[in-house]
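The complex appears here minus one protein chain, its other protein chains still in place.
Chain lettering (A, B and C) follows the sequence in which the chains are written, and residue indices restart at 1 in each chain.
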Amino acid sequence: MSRPRIASYWASACGGCDVALLDVHERLLELAERVEIVFWPIALDAKYADVEALPDGAIDLTLLNGAIQTSHHEAMAHLLRRKSKTLVACGSCAHIGGIPGLANLFNREQIFQAVYRDAPSVDSDDVVPLTRTETPVGALELPELHSTVRTLSQVVEVDYSLPGCPPPAERVWEALQAALDGALPPRGAVLGATDQTQCEDCPREKRELRVSSFRRIATEQPEPERCLLEQGFLCLGPATRGGCGALCQRSGVGCRGCFGPPPGVLDQGAKALGAVASVLECDDEARAAELVGEIPDPVRSFARFSIPSSLLRRRSLP
Amino acid sequence: MSSRRISIDPITRLEGHGNIEIFLDESGAVQECYFQVPELRGFEKFLEGMPVEEVPRVVTRICGVCPGAHHMAAGKAVDAVYSVTPPPAARKLRELFYCAHFVHSHIAHFYALAAADFVVGPDAEPARRNVLGVVQEVGKEVGLDVLRHRGLAQKIQATLAGRATHPVWTLPGGVSKGITEAERAEVQGMAESCVAFAGRSLELFDRAVLGNKVYLDLILSETYELSTYHVGTVDRQNRLNFYDGEHRVVGPEGQEVLRYQDAEYLEHIAEHTEPYSYLKFPYLRRVGWRGLTDGPDSGLYQASPLSRLNVADGMATPLAQAAYERYVDTLGGKPVRKLLATHWARLIEMLYAAERALELSRDPEITSPEIRVLPTATPREGVGVVEAPRGILTHHYRTDEQGLVTMANLIVGTTNNHGPICIAIRNAARRLIQPGREPDQGLLNMVEMAFRLFDPCFSCATHSLPGSMPLTVTLRGPDGARLSTLSRRGR
Amino acid sequence: MSESSAARVGVYICHCGTNIAGKVDVEQVAERARTMEGVALVKDYKFMCSDPGQDLIGEDIAREKLDRVVVASCSPLMHEPTFRAACERAGLNGYLMQMANIREHCSWVTVDKEAATDKATALVAGAVARSRHLRPLQRRRVDVNPATLVVGGGVTGIQTALDIADSGRRVYLVERDPTIGGHMARFDKTFPTLDCAACILTPKMVRVGQHENITLWTWSEVERVSGYVGSFRVTVRRRARYVDEATCNGCGVCQEKCPYKAPSEFESGLAKRKAIYVPFPQAVPKVPVIDPAACVYFKTGKCKACQKLCPTGAVDFEQQDRLVEIDVGNIVLCTGFSSFDAARLGAYRYGELAEVYTALEFERLCNASGPTGGEIRLKSGEEPRAVGIVHCVGSRDRRFNEHCSRVCCMYALKFAHLLKEKTRAEVYNFYIDMRCFGKGYEQFYGRLLDEDVRFVRGRAASVTDHAMNEGERGRLVIRVEDTLVGQTRRIPVDMVILATGLEAQRDADEVARRFNINVGKDGFFIEKHPKLAPVATATDGVFIAGACQGPKDIPDSVAQASAAAAQVLTTLARGSIEVEAATSVVDAERCSGCRLCNTLCPYSAITFDAERGVSAVNDALCKGCGTCAAACPSGAIEARHFNDEQMFAEIEGVLHDVHA
Partner (left out) sequence: MSTPEREPRIVGFLCNWCSYTGADLAGTARIKYPPNVRVIRVMCSGRVDPTFVVKAFAAGADGVLVAGCHPGDCHYIDGNHKTFRRVPLLSRFLEGHGIDPRRFRLAWVSASEGDRFAAVVKELTETVRALGPCRVGAEGGEAAAEVTP
């Protein structure tokens, strides 16, 4: 009998998700024996055409990581959706937008300005990339960049999400095992994560969650054993799905929410800021405004990974 | 005039995150050759307004293949922004972390990519030319050995920083966590194993490549030769260092032309933009932009393992030094211009990284609790430069007095080599694609090898793409119409 | 959501006579509602709150198998209970009924008819969308604390306190003056029966002072109120009196011996009282209070005569204000009125001309226990030959109070009668209309006409001492346009009495806010319903009675007092009341024990179960404010009846744009 076919592809991503798959280390060979990897550009030599040639639904499982930022990504998402029995949005970018989603706070023109004009190292030629360039020998084309980054599920129907930036190799492995053993939960479920928040796995001691003032780790050092938020250091753990084992908190810094919102929470950023502000130790209206003023950059502090999947999706530009 | 048209797969470009456009004249000879990078993500912009201490944990997402490099460069830049110097323990921990990064990054490149060409063979059929093919070739034990040591190097990082991919460890003036004696001992063990493994890798290279006349000739052939400036980082004794030191530039003839500190990079490095690619072309400001040409009059420079070994007077560790001497002799002295030797240089760097990691892991000071100096100065501006596996990496931030980023500039490993990559590809194409000869897979792979030896990581380069880079090669007729498109995987 | 997909919503749009239909095109709203998702039927009806209206809902629930009901009518604060009950009678849980407030929030406040119709549509859309996510809830009963707080010790407060206390329940009566009695204690006779105010009031005052179930705190004020019907927590400030109530025996020596004097508030400043004083002989409690402003000891640190001479050693200069906390189940506000300050009305020269008096001053002037022993005399000691009584001073006057003070006409007649009885003076009443609406009032008016009191119809223009002829020399002249003869007249008199109107207490706004009830523009507290719930307020468990609700005479005030007492006693008789079932609940499966909510709950209803590592809400303590649900970062807390899903649906609903 033929081995199950699996594929992995990235859209707008950093490659960390593919690295996470490599990070199963020795078990990679085990996997290679057990399945047929039909498409995995990072490591194998299979072409788009090969995927095209497959009958619809021929791929048993596709892990697609990365956000959708160009028409290429979009077409690839549609193709793999069509060819795959099960499509998994792998990693924060595909799941909730991730770091590439920060581009939604700006637009193409602003990015070009920063990269090709304002960067202090660029020379004075004032050239920016064009989608079509005539050369003496012929025309060259570049794909157009979208101004708004989307999550995978905003483009095609997604069967499962596998959160994390990147998803821990163990979680990836477990998800693969579940898929191969036909032990996947009902469609729509989130794989490789818990239904609780980070606090469930966070070893730090919680006494009474009150915040008297906000502190920046730039110039201060938190106590190692105690809840960071209690100490006034921003931590999105309480508003973030568990599954990584509170890696960042264990590393001594606050969570920034890459696992996305816990079940039932519609907007991670809004929920998190509401929670944090609620426990401010302050009963004076004016003072409260001052205190929250101490939090720099609220959007990227509370919605760092989730802007494209949030209710507002992007910054609206005048 | 008439020219043969080969059918085109219109969507093949979808797969290509980088493409090579080769234009042929009537005779079928290469007329012009372009290399394009079609994506951009714009970190420079979306770091604006962010608290600068958050930047090191965000820029790791520039590249999931070398997050460690960006984390280190950013960490150094942020130290500079707050004009604070980390305590010795923190500095050593960072370098140890970083050496481990070099070990697994170079393992990945050599075995998953280069070895496919040399161990499996440049013109073997594509289906086998991959990491699994390599494993078939060298045997499963070696395959497991490779994967295991890639894992060990990452475990060293995770032990130090809490996580290997996308660490959140560096803070202004130090790191967020230290290590216990038990952890130190464990790291030492892993480092020892990596040193041994790096040695085995060099032996494999000896056997499989240097021991093979065909491959040796290929390495020494003029097809893969380039004469440019080289940039790399050296310590006080002009020996290679990855984490910090002075940045030294040597000319096409190997003579030192200048040295600069992190903060001085703008005086020496400039970037040129071409409208047909999202990727910029860095060059030496002093020499200037002369277009895509090599030689002493062109400001283009290489920044690669090859460059680093050309720039350094030697290696800081014994085994690596020995390997380095043999390398220089075999290739007829410095500067080494044979591009394919980059793979060899990479293995020597892997050995150095492992040795250096071992050295540092034995230093009792790394278990000191003094891992951070809290900044007191008003944040302003800072530049952090490290050697990334694929070339020198520069992060530059300006902030307001609240420490919110007002400007971010990034010149990353692969970008440095953008110009040289284009030239190398063009040269290879011109030599290999001759009138009347049908370009086939093997031949195109040879073209691709010119590009792949730089281990281009366009995730870094475009701050937008994954480390691996499937490549599309398009042949175009005189009228610019696409004759054929052949796609290749990346690393 | 299963609820929403299952929902068959019945929508009922109320015309409320013309209150809604006059401004909102109800047929069009109905038409639009028919197209809304989940709507099974739509009806509009003249008065949904009427029995036939309610029956309509009941029948449809049965016949059309409705599982959600939307009533678009008035404020839920008015009729939510009505329609919930209607649904429950038909076997549909009351919490599956949603109201859309298209009267108070729409027809009554919108000018343009089309705009009002669109807004009503949006509000209905919100209600429909929300209703589809509603879930049935079971109401809970909570015990009512049997104690009651009565605020204000005038005749109304006294009556309320006694009625409740006589039923065997505890009453805390809080009065800000040193004694209870209020305005009535200062009156001489009462209209129309002419029985003496003191004679009928003082026995009640004494009963209050002695009642075993009444805790009387005078010289005290309510500082803050928290909680809920059935269980209010009230903080009372007991101001320092400098005399210990427990030890003082009311002998009055201190008052006798005190060398210092100040104008007497009780005597409207017509007489003096000591620095340590009991406002009047029949005061309850008969415990003096020291007025630090007048007491020389507080100024110079010397004297202490009272302390030295006090037989029981009750005087204590060190006494401080005390804050006392009490728990009560109900609150009755009987904070009364303040009388119009005649000085604001320059034309009558009150305060300048010696013989111009306010009503309260005159009450004292003819009171046997007053400064003149009840003799009505001019400052010169002579008997006035003519007295003018000016009506509607500060009432029915756009510059001051638009309202009619209701009692002035009658007490003016009373004054006229007393003047006739005690002097030979000519008495003029300057009136706009005579309003003698009460039982026996018109008869009293007739009686006065027989006593040939002069009635001049017209608002007195001014009072002056500027004589224009012999007859006016040395006298006061009242200028008035006699609207019956249609000419301006100058009428010389020796004494002018200003029938000053009734106003809300100066701090009524503050008090209303403290007790969380409404006040109108005129400063009088607003009842829950002007006709059907005259002593209840928008806040359950807080009642109002007497002149704090509007100008009233004694019989009406006392009637309201008993009404309020009865309202309180109905809840006490039952011992418990139904309270909101819409409390919060923690989903233990999703709670990760971040403990963020623990510190948020104002009622400490949320506790952390360390063993299971989750937080839990104590249903009995939770008041359903929903703050914890808003703050819970893991979305593990649900605010029942206001859960996220219901809120989101309503948000989308109200943004329904008919022109989109």
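Note that contacts are C-beta pairs under 8 Å (C-beta built on N, C-alpha and C of every residue); 3 or more make two chains touch, one makes a residue touch a chain.
Quick caveat, the model's predicted, so the values are computed rather than measured.
Shown chains touched by the hidden one, complex as a whole: A, C. Only one residue in the set C:193, C:210 or C:226 touches the chain that does not appear here, and it is C:226. Counting the whole complex, the residues of chain C in touch with the unshown chain are 75-78, 101, 103-106, 108-112, 115-116, 118-119, 122-123, 126, 226, 509, 512-514, 516-521, 526, 538-539, 580, 582, 600, 602-603, 623-627, 629-631, 639, 642, 644, 647-648, 650-652, 654-655, 657, 659-660. In the full complex, chain A touches the omitted chain through residues 104-105, 107, 146-148, 150, 154, 265-267, 269-271, 273-274, 276-278, 280, 282-283, 285, 288-289, 291-293, 295, 297-300, 302, 310-318.
The rule is simple: only the chains that are shown with their structure count from here on.
Chain contacts in this assembly form an open path, with each chain touching only its neighbours along a single line. With centres defined as mean CA coordinates, chain C is found 81 Å away from chain B. Computed from the mean C-alpha positions, the centre of chain A lies at a distance of 25 Å from the centre of chain B. Between chain A and chain C, the centres computed from C-alpha atoms are 59 Å apart.
For chain C, the set of residues that touch two or more other chains is empty. Those residues of chain A whose C-beta lies close enough to touch chain B in the complex are 10, 12-20, 22-23, 25-26, 28-29, 32, 41-49, 52, 66, 69-70, 72, 75-76, 79, 98-100, 102-103, 105-106, 110-111, 113-116, 118-123, 125, 127-130, 133, 135-140, 142-143, 145, 165-166, 216-221, 224, 247-248, 250-253, 256, 296-297, 300-301, 304. Taken together, the chain C residues at the contact with chain A in this complex read 589-596, 598-600, 613, 627, 630-636, 644, 648. Those residues of chain A that touch chain C in the shared complex are 195-200, 206, 208-210, 237-239, 242, 261-266, 271-272, 274-276, 278-279.
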